[in-house]
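The complex appears here minus one protein chain, its other protein chains still in place.
Labels for the chains are A, B and C, by order of writing; each one numbers its residues from 1.
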Amino acid sequence: VNQFDPETTQALKHLLLATADDEFVIGYWDSEWTGIAPVLEEDVAFASLAQDEIGHAQALYQLLANLEGRGDPDTIAYGRPPEGYRHARLLDHPRTDWAFSVARRFLYDTADAARLDALAGSSYEPLAGVVAKMRREERYHLLHMHAWVERLATGGEEPRARLAAALERLWPDALCVLDGIDGDGVLAEAGVLAEPMAAIRRRWLAGLAPELARLGLPAPPAAPTGACRGPGRSDDFRWLWEQLTMVRRSDPEAVW
Amino acid sequence: MQVYEVFRREREGGPMQHAGNLLAPDAELARHYAREFYGRRQESVRLWIVPRSAILDLDDPDLLQPPFDRSFKKPAGYSTEIKAKLAAARARAGEGEVR
Amino acid sequence: MQVYEVFRREREGGPMQHAGNLLAPDAELARHYAREFYGRRQESVRLWIVPRSAILDLDDPDLLQPPFDRSFKKPAGYSTEIKAKLAAARARAGEGEVR
Partner (left out) sequence: MSESERVQQFNRHVASGGKVEATDWMPEEYRQAVCRFVEMHANSELMGVLPEREWILRAPTLKRKLALSAKVQDEVGHAQLLYRVAEDLGKPRQAMLADLLAGRTKFHNVFHYPTHSWADVGIIAWLVDAAAIVAQQALRESSYAPYGRTMKKICWEESVHILHGRDVVLTMMNGTARQRALVQDALERWWGPLMQMHGPRTDPAKDRDLAWRIKNKDNETLRQEFLTVYVPRIREIGLEPPDPELGQDDTGRWHYTEPDWKELYAVVTGHGPKSAERLELRRLHYAETQWVRDTVMAAPLAA
């Protein structure tokens, strides 16, 4: 039985796909640091964060497959052309350098936390269940990324300059993590989301403002501009897509 | 007075293991009491005496027992699948399957 | 970077056992890294993380009387210095010469 009308169900599918793709793509980008991070101890920690996101993506793709009554997490995750992915523009950037990855991770995890807060009491029970687990695992992400932003911001001229430059570059795209969801108003009315995306975004930015001010870090621009979640994708993401689908495309009937 | 946690090595080569704690006004007496209670009578090979205030305690279940499946990090994530796939692969190989 | 020793408890009620050590610039990251090295497989229910500098190490065979003779392990003069400290501590504890 489907508890929502067709329009709300369509918006819910779009929300699930967009959120799952966010987790999937950042999980892939950040897994590139595995084996080459600045210090062995941090290498192991950052690899855990990336693995967690892949686990979250898997759970969200499963919800989408259940809702659509077909497919499975692997076919959804790996079975589309680059233009078929709905992740936020923030995740179209490559790994770049450590300060860039820390800044992106910080912006993403804090935005994701605001999104998860807005989904915690969701009227779509299966999603509320997955979100409850995600919020527990995201606590460590937030602890770790706040710790890193604090250390880069106060760690001397070079770390601070690199962090500030990365935040300056990423802010416009970071706003897209809490934008570009067609039908978010309908989802709020149906209680799937606690409030529309624009309100969640304001709550996220208000939450960050004191820390950014205390550390003297760049503040966000007014509002996102341009397409937030494709279909146009960066060359960097197309390179990543080539990598993550390479083995599957090499033998379509194969079993992996 | 401060609480000191005491760890001891029972047998050579073994790991240090928490044995208990004691109250002492300072490190010297803590070492002395630890030697008396955990060293001589229990024939320890080695003792570590640590002021409890220096210990960072971590028991947060969100950090240590996160809810999503991590069977891919444990034997249980593979053993059942391997049993079934091994049988199939042996059957295939056994039929004189020409590669 | 400082060395932190890590102790872990595998299941409720079990002992805190030394598991290893790691490098970290400060306590907060030491906690995160301890979680990573001794908890990323959900294998611990509790961790104690201790800066190595806070540990009082007592492993002098003369003082602990372990069940075997390992006197060769200690360079000459080591135990005399510790013995002097312990004698002072014993005096302060008002126990006078024991045995």
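The definition used in the following text is that contacts are C-beta pairs under 8 Å (C-beta built on N, C-alpha and C of every residue); 3 or more make two chains touch, one makes a residue touch a chain.
Keep in mind the model is a prediction, meaning the values are calculated, not measured.
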Among B:R8, B:R31 or B:R46, exactly one should touch the missing chain; which is it?
B:R46
For the full complex, which residue in A:Q10, A:S31, A:S123 or A:S234 touches the chain that was left out?
A:S31
Using the touch definition from the top, which of A:E7, A:E68 or A:D97 touches the missing chain?
A:D97
Residue-wise, where is chain C in contact with the chain that is not depicted?
1, 3, 19-23, 25-28, 36-37, 40, 57, 59, 70-76
In the complete complex, which positions of chain B touch the hidden chain?
12-13, 15, 46, 72-75, 77-79, 81-82, 85-86, 88-90, 92-93, 97, 99
Touching the absent chain: which residues on chain A qualify?
28, 31-32, 34-41, 43-44, 47-48, 50-51, 54-55, 57-58, 61, 73-74, 77-78, 97-98, 147-148, 150-152, 154-156, 158-159, 162, 240, 243-244, 246-248, 250-251, 253-256
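As a convention for this text, only the chains that are shown with their structure count from here on.
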Can you check how far apart chain A and chain B are, centre to centre, with Cα atoms defining each centre and the answer in Å?
35
How many angstrom lie between the centres of chain A and chain C, each centre taken as the mean Cα position?
43
How big is the gap, in whole Å, between where the Cα atoms of chain B centre and where those of chain C centre?
15
Using the touch rule from the top of the page, what residues of chain A touch 2 or more other chains?
140
Chain C: positions in contact with at least two other chains:
35, 40
For a test of understanding, state which residues of chain A touch chain C in their complex under the given definition.
39, 41-42, 44-45, 48, 140, 143-144, 147, 151
Within the complex, which stretch of chain A touches chain B?
52, 55-56, 59, 133, 136-137, 139-140
With touch defined as at the start, can you tell me which chain C residues reach chain A in the complex?
22-25, 28-29, 32-33, 35-37, 40
